[in-house]
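The complex appears here minus one protein chain, its other protein chains still in place.
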């Protein structure tokens, strides 16, 4: 099992990729009971069995139905139940009520997956037109995104349970003090960002284009929990001047005084992880902070968040290595004065999520994949400790609303030179 | 299994009663998957596994802990998780979030039940002080109430699923036309209401006391679906003058145009039942209408709802027989020009739920059982098709807010003489 | 001006009554600026100029339009703007948005009143059919109700202003300690309640009918602020066991810890009145408490609230005298060990607001006046310090939802004998 989790997606054949990605989803769901897989702990999350079914629906809807004339739907109502947000392929069940649907249950979803996998196996064993192969690749990257969402959502669910059950038993690293960050200087000037390669990329990473940067430095490691404890101790959550107006309103409305999943007992901080409750490790990147918190921290610290272009200008020359999805970890790991730009925590940037110049959505219904979310969200970069290996890259643009805290979100500071 | 469902609660021994009632709960849960048992489909309902655990918590908290010195709690957190509303026995998990708690799962709840049942078996096999025996009886009637709630809640859950799955396969009676109701006359005068017997009754049925009634008639059968279709056809849901102000606001806000679970297709009405979707049977008592709808119907029909005293004055001389919980039915059955006052549907009365003169809540924490809900609710009488046999009686006072539609609620008209 | 306020409504002629009541409304509005008269400080209140216009609309709609063929409407849109809740006379402007309508302004409303008064003067100077005269009387009692509402609403408005401006300058009585209440005993038995006289009464006070009472005592004065301070000091707002479930939820949601308009500074309580901020006077009846608070206090104090029948059984032999609307007071006055049953504060009863046996709503659109509110409200009795003199009587039934605090609401305890 561990193998699957630590092997990257792109391999020799699409068929092998398909099997590997699909198997990983089931592997991630395996520690969860039917009850666990049923619950939606808030409107933004989805039940595990919904993730398992929806990713299957993607292949059924965009590959099997158009490409395999003899294909017979597993169940006629599933097109309605498991469509996430594709307006052009029909009505769909309201998102906030996904947790009300107890049937199909986890076992029937497994049967649905097996049925579709068998049909997909037949399709993949033949010759595929490039546009069809591209859709399969999209479906696999889509499923990888849901693998990460599944773990984010399960963490939220388990944290909402007063019993605070762990997803898996995981060894806990010994807490250690954090050390100051080194800084990486960039000279600025005209740089190119966006995806320019031959492999897979989402439409929102394109086209590659020029931007002008001023000279800047980027800190060589993310902000750590030790840094964050200093922020809290200095009244970070109590001084309005550090905060955006919307952020301050969120602090007040939500009673925020620490990152999500932190709790204080006897003047020491603990944190809920997928491995259960732990002491906060000062050397670990801080995680589960909103954009508002990241922005306030940066202002307090005398720095700022990088733009996505700055981040990519530095990251594009770095290897895509780091602490990605590994079921023996599932949590940010301790860092020294520098660390990879990739893995551990998604890093908030000061860039809103909008179209690159010349952006064209993908053709067909999958054109709804990214473009229609381009407002009121911030870009995050780098991948995190529950991102499947091989899923991210320097040009990869993740995005969430500025109030989101349940993804594995952290930050890395920039400074004007 | 069917035996359990159709045999009344009171038997020779409390021990046998205990086993019979407890077994019935498990029998009712048996057709439900772990996923079904986990979902809370709206804030007013509870997951099946919560009902199973909460009724167990009642015995653990009010019997085993105080009475059995050697008793060791099954799980220390369950006192918090499964307390419904007893302020005096400690904090409790917020009701609207019961559906977020995936663990303990259905199997662990079964183990909890077995553990408590074993300890209760030991307790019940000894001599019990009368006050203790009374608490056991209260716990059993409490569990019977939750048996009915469990089925109400499951019906709501299954109806929210676009697949509209049945709880059980049940034979559907052939629809037949309704016939006009006969009327039963009562001369009025001073009558006594409230429980005056030696058996079990809830504190809210006491003390027995005198009231003055004017002469009146009570219809000899509940209002039927055929009656209701006439109301709808006459614009019942569209004419404000029929309605209480709050009722009219509810019609507008909820888009009500028929009882809950009814839907119209091709000008004919169907209804979702625990046995699945069916044609509406005109001869059946209408069910799943709010107090607002019952009151509007009565005004439209030129009658009125009875007071609870009027209802009881007629019912007290009738046998407590009728269409109660039977897993081969689980739905109101067709009626002629007269039918039992008991069973089929709870009947809304025009009486608000308040204390009888001289009311004293039961001593101790169980004093919270009834008294603290005595505001902004209406009394219902008679029991329904999912009320366990033996659970109700002429003095029994059920109560719900006037907007509630998910209980098995109907009505019976009264008229001034 | 003071004369108008202290002379009772019923006089020799309807014409004189009309002029007196109509003048008093304008007198009550006189201290208020156009700005004051425009604001709606919460959805349950209405702007002063709306009250002035709506009471005028009543005469225009129910008297002038049907009775005076030559009558020409002052403004065609006012029928829509100033209908409060009469469904049968057409659409109406949504209640919660009354404060958004800046025009017509206070001066145009004055012109509207003068226009209607002139036409009414002509109508009243002729011979009136009894049914028409009854409608005029209804209109005048309706306007008296709005005089009280106007002052309640203005108090809420001024209290919401951080400047805490007074409605009028009023001399403040010297605070004095409260003394214990005496009790009045009633033997119980069959008594008649409801209006049985020849004068004006609302339909909801009829028909007069018999009820059975058990022997009881009623305290001879309302609960005082001194009593209430003892309740607060004893943790009254902090102990769930005193409260109805809905009441406890309201305490938590609203952060209640004292009556509305009370505030604590340096361990002493002050209260906002129509005469401005004052020290709380322990000898004054407590005012601006919800039904929930009244009920909780009664339970804490070892008493209970009376039923409306009990209250009326005692009150029916008492003179209707007390601290009513007087612009030199406008606040409950200090009481000794006994005081009138009328005036000072409306007294919550444990009776819900429902139809008397044999109740028939008034014919026509004014049948909507009372009957359609008969659910989820509690009856209050006695009148208060802003009730116009002559407006109330022993059978008068006021009603508000159990959460209401902005009316002048207090309580008087009863005890089982």
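We just call them A, B and C in the order they show up, numbering each chain from 1.
Just so it is clear, a residue touches a chain if its C-beta (ideal position, glycine included) is under 8 Å from a C-beta of that chain, and two chains touch if they have at least 3 such contacts.
Every value quoted in this text rests on a predicted model; they were computed, and no experiment measured them.
Of the chains displayed, those contacted by the omitted chain across the entire assembly are A, C. Only one residue in the set C:131, C:163 or C:363 touches the chain that does not appear here, and it is C:163.
Interface note: of A:212, A:253 or A:363, the residue touching the hidden chain in the full complex is A:212.
Among the residues A:56, A:102, A:323 or A:350, only A:350 touches the chain that is left out of the figure. For the chain missing from the display, the contacting residue among C:16, C:100, C:168 or C:190 is C:100, taking the whole complex into account. Here one chain is not drawn; of A:78, A:243 or A:311, the residue touching it is A:243.
Mapped onto subunit C, the footprint of the missing chain covers residues 33-39, 41, 49, 77, 80-81, 93, 97, 99-106, 157-158, 160-163, 165. One chain of the complex is left out; on subunit A, the residues touching it are 85, 87-88, 190, 209-214, 240-241, 243-248, 291-292, 295, 307, 350-352, 354-355, 357-358, 368, 372-376, 378, 402, 416.
The rule is simple: only the chains that are shown with their structure count from here on.
The minimal number of chain-to-chain contact steps leading from subunit A to subunit C is 2.
Rounded to a multiple of 5, the C-alpha superposition of subunit B onto subunit C involves a rotation of 180 degrees. Spacing of subunit A relative to subunit C, judged by their CA centroids, is 59 angstrom. With centres set at the average Cα position, the gap from subunit B to subunit C is 38 Å. Note on chain placement: the centre of subunit A and the centre of subunit B lie 46 Å apart, centres being C-alpha means. Counting partners per residue, subunit A has no residue that reaches two or more other chains.
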